[in-house]
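The complex appears here without one of its protein chains, the remainder shown in place.
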Amino acid sequence: MQESGSSECSVVRAVSEAPVRDLRRVPIHPDHWYPLALSREVKRGCAHGVRFAGEPVVLVRAASGTVFALEDRCAHRQIPLHDGVVDGETIRCCYHGWTYDCSGQCVNIPYLGRERLPNGVRAYPCRELDGLVFVFPGNPALAESTPLPSLGSVASDAYKTRRYAREVACHYSFMHENLMDMNHQFLHRRVMGQMTAHTIGRRHGDDWVEVDYKLARETGRRPLGEAVVLGAATEPTETNEDVMTIRTSYPYQTLQIRNPDATLMLDLWAVYVPLDREQRRTRAYGLVSIRRPRTRVLLDIVWPLLIWFTERIFKEDRWAVEREQEAHDAQGGDWNHEVFPVINELRELLRRCGGSSARRVIPLDTPAASAD
Amino acid sequence: MQESGSSECSVVRAVSEAPVRDLRRVPIHPDHWYPLALSREVKRGCAHGVRFAGEPVVLVRAASGTVFALEDRCAHRQIPLHDGVVDGETIRCCYHGWTYDCSGQCVNIPYLGRERLPNGVRAYPCRELDGLVFVFPGNPALAESTPLPSLGSVASDAYKTRRYAREVACHYSFMHENLMDMNHQFLHRRVMGQMTAHTIGRRHGDDWVEVDYKLARETGRRPLGEAVVLGAATEPTETNEDVMTIRTSYPYQTLQIRNPDATLMLDLWAVYVPLDREQRRTRAYGLVSIRRPRTRVLLDIVWPLLIWFTERIFKEDRWAVEREQEAHDAQGGDWNHEVFPVINELRELLRRCGGSSARRVIPLDTPAASAD
Partner (left out) sequence: MQESGSSECSVVRAVSEAPVRDLRRVPIHPDHWYPLALSREVKRGCAHGVRFAGEPVVLVRAASGTVFALEDRCAHRQIPLHDGVVDGETIRCCYHGWTYDCSGQCVNIPYLGRERLPNGVRAYPCRELDGLVFVFPGNPALAESTPLPSLGSVASDAYKTRRYAREVACHYSFMHENLMDMNHQFLHRRVMGQMTAHTIGRRHGDDWVEVDYKLARETGRRPLGEAVVLGAATEPTETNEDVMTIRTSYPYQTLQIRNPDATLMLDLWAVYVPLDREQRRTRAYGLVSIRRPRTRVLLDIVWPLLIWFTERIFKEDRWAVEREQEAHDAQGGDWNHEVFPVINELRELLRRCGGSSARRVIPLDTPAASAD
């Protein structure tokens, strides 16, 4: 990966954007692992219907506890398999009882001889990691060689982690831009107080963009929530400020806050999964890990406050990105007038790494079969 | 009518469907009599607005008790006549008081001389039969020579009949296929228990398809509802099973159950009337007649149970056909992969007998008129 840039250097000109396609119409690239559910949403012996960019997918947790993922339609009359019945390691459509195994193969039609079974439905590579069910919606031949993402400090005992999934009515790109542009602290002025972000460095490569901030408080008081998150009892001064690093490493995003000792205090991993074909609705998955203080139980005590605090911030961000999407829909194009170089780099990245065009799933080849 | 086929013979190949048009886009043929309301919905001295395939129709029961059917719009400013006022044998638009008789002729405009009355609106052939108001939406010249359907055992004193009308959010063809394919008993497993249908014969002609079934119970117990419907206290055995015959005689459908003595125990007549222009919403009309047992009052006693039972079955079927329609809309075409020959014959029939293309009603020629 080529590194380049810093806060002193080049200006990304809006001019260069002229001939490029509308970022809000760039589909997410399917050749990555995306979480399509929290593990706890897929109960044993149950089927759970989800969507990736308009494609219906059923996640089945079989009797053995393993999860598999199929097209969420019966090959026969196309009704969703997620309303079917899990039977051992198979799923039966609830209408005429057609039965599929974890490879999507149709293994039984009650009123048809087994020698005449038609083709079944598509199966998706599927893996479970740290409480998320990941699916590889793209070219299945690439699944094996594509690593699952690293989910940050989740596995470490030194951190306490919260998992969340929230639906947001906008294109995934708005979510990336929202988190990366810390100049939007004005939006959170009621929760966070008046803060100003100072960019202190930025870097980028072929499939990533990264920026470092120091956040300065305009007034002296530090809100409770923030104190809790950063675990510091004393006011930061010019020399002992925390550093926040935000990185989009396509298609994932992280936000890390390190204290002056370079200890990782807060570690957020997030990804934004399109739900509908037009990619106007997104499910945001996140894992927020907070470093436990020396008196470890203190974090458990303030945890509910911390949840309230992050929910409040998320609600304000959601409001903003949904207004952005509405404006885009009404204006019929991308009128965004960005002046912040990091965000212009991020926009280039999302265009460059995005999918080529909207996917259209076609049924597997299904040779004629017949019975009586 | 040419008869052909039986359960032993030919296989209808999906291959032959390739070049044909999408069944779910075949409009129903308008040159038949269709019920547009239950008689009880059209009260004396009242107007009742309905739709046939997107065409607004007003049914007016005049002071004399006769029902007539007009386009449901005032020729003047197009607001619905069904919000108007029935005045003797005429209907007055509620806006400026334009008045129409049963032929659609405009017979009065309060502020215009009668010698200058403009043309009115279209009238539809309309007849009432056995509690249903039938309209002939197609070529009116064919109405006289087209017989009203026979409504089965409704008129016979030996049967008790229930009339129903239910809106379902799908193309009418899904309704025909649902009823005719008894292999979908798995859908009703909670209400009916585990049953298996065995096809014992099938026949078809130019405008009809018919299939006979024996239904075998996988477990011994017979649910109460079914016992009530079939009026038998004893368990069926291999030799004394009932026979169910389902027939689509375009555009109507019947289901009849005969006991081993060939006595007609249950007689269902149904038709599925498209409501919107795209024919994605349908009103299903049905008449279910059950043969009274020797102690006639017994049927009246179990009637509420019977209603509960059929409502429950209908609810499950509606769920399934609406999911099929949703899948068709999402997939943008007919991915149906049918393996059951009777249903493939039925699908051919519905294509062959269907209308040629979506109707578009244009206003009657209205020469200019003016007044002051």
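General observations
Note that the chains take the letters A and B in the order they are written out, and that residue 1 is the start of every chain.
One rule holds for everything that comes next: contacts are C-beta pairs under 8 Å (C-beta built on N, C-alpha and C of every residue); 3 or more make two chains touch, one makes a residue touch a chain.
Just so you know, these numbers come straight off a predicted model, no measurement behind them.
Checked against the hidden chain, the listed residues B:23, B:36, B:75 or B:271 yield one contact partner: B:75.
The missing chain, though absent from the display, is touched by one residue of A:72, A:101 or A:181; that residue is A:181. Where chain B meets the chain that is not shown, the touching residues are 54, 56, 73, 75-80, 83, 92, 94-97, 109-112, 116, 118, 363, 366, 368-372. Where chain A meets the omitted chain, the residues involved are 7-8, 11-15, 181, 183-184, 186-187, 196-197, 199, 320, 323-324, 327-328, 330-331, 335-342, 344.
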